[in-house]
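A protein chain is absent from this complex, but the other protein chains hold their places.
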Amino acid sequence: MKFSELVTALGLDSQTIIGGVDPELQGVAPLKLAGAHQLSFLENKQFFHQLATTQAGALFIPEDDRVLAVMETIMHPVAYVITAQPRLLFAKAIDLLYPLPPAPVGIHASAVIGQGAVIPETAFVGAHAVIGAGVQLGAGVQIHANCTIYDRVIIGDHTIIYANAVIHEGTEIGRDCVIHSGAVIGGEGFGFVPDREGTWTKMRQVGKVVLEDQVEIGSNTCIDRGSIGETRIGQGTKIDNLVQIGHGCMTGKNCLLAGQVGLSGGASLGDNVVLGGQVGVANHIHLGDRVMVAAQSGILDDQTPDAKVMGYPAFPVKDFFKSSAIFRKLPQWQRLLRQVQKKLDLNSEEVD
Amino acid sequence: MKFSELVTALGLDSQTIIGGVDPELQGVAPLKLAGAHQLSFLENKQFFHQLATTQAGALFIPEDDRVLAVMETIMHPVAYVITAQPRLLFAKAIDLLYPLPPAPVGIHASAVIGQGAVIPETAFVGAHAVIGAGVQLGAGVQIHANCTIYDRVIIGDHTIIYANAVIHEGTEIGRDCVIHSGAVIGGEGFGFVPDREGTWTKMRQVGKVVLEDQVEIGSNTCIDRGSIGETRIGQGTKIDNLVQIGHGCMTGKNCLLAGQVGLSGGASLGDNVVLGGQVGVANHIHLGDRVMVAAQSGILDDQTPDAKVMGYPAFPVKDFFKSSAIFRKLPQWQRLLRQVQKKLDLNSEEVD
Partner (left out) sequence: MKFSELVTALGLDSQTIIGGVDPELQGVAPLKLAGAHQLSFLENKQFFHQLATTQAGALFIPEDDRVLAVMETIMHPVAYVITAQPRLLFAKAIDLLYPLPPAPVGIHASAVIGQGAVIPETAFVGAHAVIGAGVQLGAGVQIHANCTIYDRVIIGDHTIIYANAVIHEGTEIGRDCVIHSGAVIGGEGFGFVPDREGTWTKMRQVGKVVLEDQVEIGSNTCIDRGSIGETRIGQGTKIDNLVQIGHGCMTGKNCLLAGQVGLSGGASLGDNVVLGGQVGVANHIHLGDRVMVAAQSGILDDQTPDAKVMGYPAFPVKDFFKSSAIFRKLPQWQRLLRQVQKKLDLNSEEVD
């Protein structure tokens, strides 16, 4: 595909292209690896230093004087488009440059299908997949190899479930969702009640999981079903690999949970909440809309909308960095305090 | 089931019911969602504010003056029982209100059974499960779809292994255990010895895993086999999802390990130890009986029985909260120390 054809297909005027060449594109590549027939992009400042030497034939770049100045210095033929959101345009370009193979269709002969399961002709059930009784798959749903779908699961149109994932009974999954390999959705939550002998009585978990439309769940992530109600993941929320979502958690729309996050039972998130990797959220905590939590932080208190927090227990990011910088200097402070003690003749056991 | 029948079935006198109605119960629900035909309960203070407006037809509540005062104000018909352990009674009520379907029985035609495997008639082996040679299943054992049970595994009566779990060779699992989907029990531990060329020589792991009776293992949790001995999980211990148990770890009885906990090789826990989510325990550390560790803490030192610790490295919880509160105020301290330096004419490089 010519770059000009791509740009037009992305809904832009091909006149927005700067540079006299119109390369034939064969794919995309990172700035430092791209060649004359590849498209690349710049958005993150971290990669700015790679721009001057890129060999990419086509680029999406931000409107930024420093960037434009570098573009002037590039000697080989390059065509580019200036855009407010280079990464977004690049993502859309990938869809055009790498057309998906036709979606697989049909039920593999080795799949095991339970009684009363509804599987439309446009759906796909892979080799050795096991589909329980009363399962309902929507149009174009893909269940890949070695998945186990327990009884009475409902899966909306065009949702894809990759290999070896497990969906427990009664789970409801919306349309256009993606469940990655090895994920376990709707497993029994961790509900045990201590009794007087110090043993744990199991509270059987009779709730369910609901994933709304356009939800994405990472590989080997676990989402437990509600203890006596629902666990619900809001529309458009994206969850990375190895995340733990306890029973009864709720997320709003369009949240982003990075790898290895853990939500304890009953935690609830507003819309557009972003949690960095390995963040932990305590039982029944509520995070307001648009809260952002830095990686590895531990949330022990409710957070108001738009809070940006960090640390354990977490507090505002900019304060955290101040305290954290001082933490490193505490040994110097110790030396100072010893001088103060001496000068003021105070009790020395306080400092050492 | 009438509430009075339920209460009787739980071993209480139906005279303990307060309130003139005796609702027909159709199930359980959280306080704020329960209706006239549902049972709910109150134990956690966090939910106290939901009591006044609950529409639940039946309740288990604690003996607490504030709670009883609210009960007086509820205008709709409600029947309730006052109990020292509302949650425990509620858990037992769920078992009665939601009778389990009859346990599945028999070997699915698509399962692959190894030579010499012993599978009693009361056991269940699901579709596409693979059972190794010499495996011994007890009465009523359930092996769900797509599980892989390697050779010579022994599984005690009535243990359930959910879908796509993997049990490696020689593992011994007690009776009444539950292994959730995707768990990997008895995988080879992480044993590598550095040599002088900077490469890692593998120490083959020739030990095994023993799970005692009534152990529960969460989804996608990994328990490595002993390097040259056992990894052992004590009776009644409950382990949540995505937990990592290294080779040679030992837990006592009735421990509780929340999600994403990691025990390094050789760590050992006494009885009734409770670890919060994402806690890490270093190599060969011992935690005494009843130690409690707050979520995300890192344990680098042995802990005496009954210790309650937090932080990284962990120390007593109440001290941690004091230090942690001061951590947030360090920037204020910095301003104070600058004044002190100035007033006492001390070297200023210590503070900034």
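Letters A and B mark the chains in the order given here, with residues in each chain numbered from 1 onward.
By our rule, contacts are C-beta pairs under 8 Å (C-beta built on N, C-alpha and C of every residue); 3 or more make two chains touch, one makes a residue touch a chain.
No experiment lies behind these values; they were computed from the predicted model shown.
Among A:Lys2, A:His37 or A:Lys92, only A:Lys92 touches the chain left out of the display.
When the missing chain is restored to the complex, the residue among A:Thr83, A:Gln205 or A:Asn220 that touches it is A:Asn220.
Although one chain is not displayed, its contacts with subunit B can still be listed: residues 110, 112, 128, 130, 146-148, 150, 164, 166, 168, 182, 184, 187-188, 190-195, 198-204, 206, 220, 222, 224, 228-229, 242, 244, 246, 248, 260, 262, 264, 278, 280, 282, 284, 298, 312-313, 315, 319, 322-323, 326-327, 329, 332-333, 335-336, 339-340, 343-344.
Take subunit A: the residues that touch the chain left off the picture are 27-30, 33, 44, 46, 85, 87-88, 90-92, 94-95, 98, 108, 110, 126-128, 144-146, 162-164, 178, 180-182, 214, 216, 218-220, 236, 238, 240-242, 254, 256, 258-260, 271-272, 277-278, 295-296, 311-312, 324, 327-331, 333-334, 337, 340-341, 344, 346-347, 349-351.
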